[in-house]
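Everything on this sheet refers to the single structure shown next.
Note that one protein chain is taken out, while the other chains of the complex remain in position.
Up next, subunit A:
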């Protein structure tokens, strides 16, 4: 009986809870806190807008810059009202969906494309590899935000365009990593064996090389989530990429900018949510990396190794 069949007989949930990873997770308060926060934000982003999207865009000029931390106008105004009297709390909930959709699709798209292209480029090499690498270099040389700024200025503001453009600027990160790893894996003996056994290049690339490269790409994608959240927010803050009634957290910060002196909370609250979410994504992905690849970990989550007395 092989290991694979044995472990598949254990129910999956039990397998997770019995794994050393789960124990390490329980031993790290920061990992738990960041995971819970990410779960909470995702839950709110999925469920929340169904109930509150109409109220969120309800303008009430009497409640313009309504001060936060009072319950007189109901729970929805607990974080105050913005420049058009919209409830900030509900705007944050609707914005969560936009921000998370952008982050998820950008990371997914760039990781998938970078992974596939990097595999192909590294495995087959040749002039296609040269051109692809050159293109990645160009994308890498131009500061990503500058590129996104210019391109998005051309296109109509829409979530799809924002996702596509940001996604393209993030591809080189994965492409280079996937390519470098493929180059290394390609030279190993078991690939030669597979060749000798008569496997096609396509089969070797997808069945033998790809699974070896995948874990690195997955780790990288996790680390990229925070970066993408920040970059998307920067673009929408600059007024590029989105248009009302669409709203995300970066746009909310921009809305409050003009009223910084009179109504600080319009700017401050969405920013705090961005920081918390990016921080949680950073912490959690660093924890994952520490667990999966101890050699590269930042040792942040591992317990101090105390030497025993005597």
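Definition applied: a contact is a pair of C-beta atoms (placed from the backbone, for glycine too) under 8 Å apart; a residue touches a chain by one contact, two chains touch by 3 or more; residues count from 1.
Everything below uses one rule, namely that contacts and distances are computed from a predicted model.
Going by its UniProt record, the hidden chain of the complex is named "Binding-protein-dependent transport systems inner membrane component" among "Binding-protein-dependent transport systems inner membrane component", "ABC transporter permease", "Chaperone protein HscA homolog" or "NADH-quinone oxidoreductase subunit J".
Shown as candidates are A:132, A:226, A:247 or A:288; the residue that touches the absent chain is A:226. If you put the hidden chain back, the residue from A:75, A:142 or A:193 that touches it is A:142. The chain that is not drawn here is touched, among residues A:110, A:216 or A:286, by A:286. Contact with the omitted chain, checked across A:35, A:214 or A:264, is made by A:264.
The chain not displayed touches subunit A at residues 30, 134-135, 137-138, 141-146, 149-151, 153-154, 226, 230, 233-234, 237-238, 250, 253, 257, 260-261, 264, 267-268, 271, 274-275, 278-279, 281-283, 286, 298-300, 302, 304-305.
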